[in-house]
Each structure stands twice: as C-alpha cells, then as structure tokens.
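All remarks here apply to the structure that follows.
One chain of protein is taken out of this complex; the other chains stay put.
Chain nomenclature is as follows: A and B, assigned in order of appearance, with residue numbering initiated at 1 for each chain independently.
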Amino acid sequence: MTEPLLRVRDLKTYFVTEQGRGTARAVDGVSFDLYPGETLGIVGESGCGKTVTSLSILRLIPEPPGHIRPGSLIEFEGRNLLALAPPDLRAIRGNQIAMVFQEPMTSLNPVFTVGDQIAEAAIIHQRLSRKAARARAIEMLTLVGLPDPAERVDHYPHQLSGGMRQRVMIAMALVCHPKVLIADEPTTALDVTIQAQILELLERLQAELGMAVLLITHDLGVVAGQADRVVVMYAGQVVETAPTTALFDGPLHPYTEGLMAAVPRIDAPKSRLQAIPGQVPAATAWPSGCRFHPRCPHAWTKCTIEEPPLLGDGDHTARCWLVQEPGRRKRQPETE
Amino acid sequence: MTAWLVRRVAASVAIVFAVITLTFFLMAVAPGEELLGPDERQVDPQVRAELRRQFGLDEGLLVRYVKYLRQLAHGNLGVSFALHRPVADALAEAIPNTLLLAGAALFIDFLLGLALGVYQALRVHRLPDVVLGNVTLFLYSVPTFWLGLILLLVFGAWLRWFPVAGMSDPILCPNVSSLYCTMDRLWHLALPALTLGFVGAAGTARFQRAAMLEVAAQDYIRTARAKGASERRVVLRHQLRNALLSFITLFGLAFPFLLTGAVLIETIFAWPGMGRLATDAILRRDFPVVNAAVLLASTLVVGGSLLADVLLAAADPRLRVRETA
Partner (left out) sequence: MTLHAWFALLTALVLSGWAVGALRRRTGRHEAGRRFFRHPTAGWGIGVLAFFVIVAVAAPLVTSFDPRDQIDIVHLKSQPPSWSNILGTDVYSRDLWSRVAFGARISLIVGALGMLVAVTLGTLVGAVAGYYRRWVDAVLMRGVDVGLALPRIFVLLMAVALFGRLPLAILVLVIGFTSWFGTSRLVRAEVLSVRERDFVAAARAVGAGPARVIFRHVLPNAAAPIIVSAALGIGNVLLLEAALSFLGIGVAPPAPSWGNMIADGAPYLASAPWTTLFPGLAIALVVMALNAVADALRDALDPRQEAM
C-alpha cells in the first residue's frame, strides 16, 4: 500500500462566537487519508463541517474567530502543515496543494483579467516572466476547454458565464501542476448541464495530470460518479468511510442510509421521499453520545450516552454501535 | 462608452445651466435695493435711477436674463457694482489663489488620508488603529475654521513657525518669482492648507479604512491567499486596488468640501481667494460678483463629480466594457 499524500488526524477547528454563546466546534476530530492519484469525496449536509475541513488544510481559516486546536495533525508528504512557518506554507499553497472554491463570481477578483489571475500563481511560485506567464495562462485556458483562449485571456470575470468562470478557477488552481486539488463544491453554483461538463473536465484533468482530488460536495450523485473513496461527515465528525461501490452497495451508518433514501430515483417505482427527520444540530451544542441519535430510527440507550468510535474492518468503517450490534437494527415499515 | 460620456457631460452642463438660472432669478426677485451696501447710505434718488439705468437694472427681468446669458456666452461676467471693475478680472486674480490653496489641501488630504486609512485597516482593532481612529474622529468633527484659529494661535502666534496672514511677504516679494519668493509663498500656504488638509484627511482616512476592511472580507482575497501570495502582495495588489475604486468617488465629494472650507479659511488667514471675494460681495450685495462666484463654485463641484465618474469608469472594468460573454 502506498503512502498517503495527505494525512489528516484528529483535526479540530473551533470558532469563537460572540456574546459567549459558546464555542462552535465546527470540525471536531476528523481523520482521513488521501492517496496519490485518487479522488476522495467528502459528503455531508451544510453545517457538517466539510468546508471548514477543506479550508483548514491550507490554513485559510480566519484566525479570529476560528482556530485550529493543538493536537490536530495535517501531514502533506510527511510535513506537518500546521507547524510550518508562513513562507513555507505559502510555498505549498497554489503550488503543491491548490484549491477551487464554490462561488466563482465572488472568488475571482473583478479588477484583474482572467489571464492575470491564472498567471499569478505561476509568477509567484515559478518566477515566470510576464510574457511566459501569459502564454502559460493561454495554455491552461485551452486545457480547461475554454473557447477562444487567446482572446478570453484578456477578459474580466464579469464578462464570462458561470461555467466559464469555474473553468477559469480550475485553470488558476492547476497552473503549477499541484499534487493535490481541493475542490469545494465546484459545481453547486452552476446549472445541471454545466455541472456535468465541469465534473467531466475534472476527471480528465486528473487523469492527465495524475493528481489527487479532494472533492467536497453535498450531492451523492456527484460522489457516485467521481469518487474512488467516500468520507461521510455529520456534526463535525466523520461518520462513515468506504470505497464508493461498497458505500452505495451497503451503507453502514443510518445517516448515510438516510441520505441515500432521500434521493429520488428515476428507476424505482414512485414512492414518498424519505426525509431524515429533525434538523442538523447547532455546532455550539452537539448532542451527547452519538451525535446522530436524536434523528436516528435505530437509536437505543447506549447511543444517547456513549459516543461510538469508528468501527468496522478494513476500508469500510462507520461511527455507529450498530456495526457491533447489528441485531439492534429495527425493521422499517415497508413503504409502497 | 462614448454615448454614456456624452450623456453625462450633457447632464452636467444642464445642471450648471439650471444653477445659473436659479441664482439669477433669486437675486433679481429678492427684496432690498441693489447698489446699497450694509450702511444703506441715503443716495439721491436721481443718482440711484441713473445708476440703475447705467447698469441696466431698469429693464424687464427676462430681458436682463437673456442679456446675461448672451454676455456669459462671450465670457463677460459683468461689472462689479462695488469694485467698479469687470468681474472677470477680479475673479481671475482671486481664483488662482483659491486653486493653490485647494490644490495643496487636496494633496495633503488624499496622501495622508489614504496612508492612514490603509495603515489602520492593516492594524485593525489593535492599538494603532484605535488611537488613530479617535484622532481622525476628532479631526473630522471639529469646525474647520476653529481648527484654523487654534493652529494659527499655536503655530503662528506662540511658536512663530508660520506667518499669520496673507499669501506672501508684501514688501520683499511683489510679483517676483525667485526661489526665495516661492519658498515664502509655500511658507504662507502651509497653515491654511494644513488646516483644510488635516480635516479632509480625517474623513478620507475613515472612509478608506472602511473600504479596505470591506474588501478584506471578500472571497477573492481568500483565493489570492490560496494561491500562495504573500501578505504584502495580497494587500498591495489585491486589497488596495479594489479599495481604490471607492476612493475615486471621494474625489467627487472633495470639491464641495474644499470650496466650503476655502470660504472660511480664507477669511481667517486673510488669503486673497475666491471665497473671500464672494463673502465680501454678498455682504455688499454686489450681484454680478455673487452670480459669478456661485456659477464658478457650482461648475467646479459639477466638474469634480464628472471627473470622478469618468475616472471610476476608466478604472473599474465592470463599468468600462459593456460586452458580455
């Protein structure tokens, strides 16, 4: 088994809220590995901590009010990113680990051309001249499939459509051929048809450039199509980890089951959508014991008291007592 | 783009025209006698009637208005009642002085204000920011003329670092522009320009601080960091460039402030500029001068705002190019 490119161990990112309403423990002990060349999907509803996790890796969390707790470990190629001095961290950002954000319109600077913004990382890390950097920018625009790249390179973000802007963001991230690409909900802000194109693009680029991708999304469909392995997050924790096929064939955690049941299927007979009852709890007051227990159809006393660790064998683990005691699983009433 | 520019300039011209008309009619319909100063000497009615005829004040209102417009078109601003010389001449003497004062004040205002605002934003909520924030709050809240008086007292009378009145040494430098005289003029210019400049800078600093902080919260700043840019690059290239856009709008607002300030500061420092000319004329009911002064002031204000709009359109790519993908 090869060494993981990125190792995250027990990551805790907390936020101080105003007026002493307590600390929001947005990420509360998250661990996962990312191997070279693979696509790891991180799935979860909004509020589960997946975006904060991704921002923590590159230490892009605003320092007040957020902070990464000591005891967290983020290792990239053996170096602890959390202990790096700022110049060393900057050398990795945009260069070895790059990030694509969710909202391409606000994430692009409106006063610089698209070409300037793509070239910036190359100028910073590879010290390319303006001319060489511009040529590289055109190269990248071609790579991401933007029509008329030689013309578009001098356009401003507001002159491009949503899908094109996201391509530009991807080009911007890839210009230094990073080993890891963190894509935070890259398609959420786009139309469905454009979504498919962007995902295809990411797949192609990954194959061509041989990089690892950390794909963060709330959309199970995206994960099913793109990811090799999946991490499911809930309430600031990892609740299930598995290779994609294993996850979809047999989810272990009731939350994952609930997520899948909530997705309408075009090939199944029409039935009522099964929503997961209840709401995501506030990060300032996670429930005791297993954090999912208030919404879980199978919960029993133990779940309210003791927080389960990740249980299971090999690559498929879940944070649920049912893994040890499958008999406790209640039979669900059949729906039509 | 050019269509917009044409429309904008036309609107500005229309506004100035409206101002001219408004002031003319206001002056013409007001009660009280023209030609009579505050002492209201009893002038022989026959002499008064003769003077009125001379100045064309006995003709109908609309006739006077049309005549006035025609005169303006020829660059003739009329003859001052009180000074007995063409208004244009009096103004031509006074305007450069006001422009000098306003220009120097503007320079200090923007330079200092920009630097302070950016510095404060970079040290936000820490001691330098808090201290400077209170200082700018104070300077922004004081009456400009009172500050002028205090500075005059401290630096002019007590410390004798600067002269207390006038534009230059009347004995040694009558219209001689040698190095000594230039220095002398700068020396005289210092206090009034600093007064106006400091108050303006306080406002600019507050505004610029807010603009920088607003930009700092934007997503694209996070993107710049994610690319591995150093803090210096993030601030100077990304933050500042965007914050400067809102700074340009300040440019348009600076003109009314400077003109108002000029009126008061010129009075205190005995600076022979447009403001003083206007105040004297108004108290003497010297209509042609008042008309011309108001016209000029409004033109400057409108011109300033037009300039700011043009600069903004040139600097902000979102306003510049109109095609979409």
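Heads up, the rule we're going with is that a residue touches a chain if its C-beta (ideal position, glycine included) is under 8 Å from a C-beta of that chain, and two chains touch if they have at least 3 such contacts.
None of the values given here were measured: they were computed from a predicted structure.
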- Thinking of the whole complex, not just what is shown, which of B:Leu132, B:Ile221 or B:Leu259 touches the missing chain? B:Leu259
- Touching the left-out chain: which of B:Val66, B:Leu111 or B:Ile150? B:Ile150
- Note on the structure: Missing-chain contacts on chain B, rising order, are 11, 14-16, 18-19, 22-23, 26-27, 30-32, 124, 134, 137-138, 140-147, 149-150, 152-153, 157, 210, 213-214, 216-217, 256, 259-260, 263-264, 267-268, 278-279, 282-283, 285, 290, 293-294, 297-298, 301-302, 305
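In the analysis below, only the chains that are shown with their structure count from here on.
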- Item | For the chain B and chain A complex, residues of the former touching the latter | 218-220, 222-230, 233, 238, 241-242, 245, 315-318, 321, 323-325
- Message: For the complex, give me every residue of chain A touching chain B.
- Response: 58, 60, 87, 90-95, 98-99, 101, 103, 106-113, 120-121, 124-125, 155-156, 158-161, 164, 169, 172
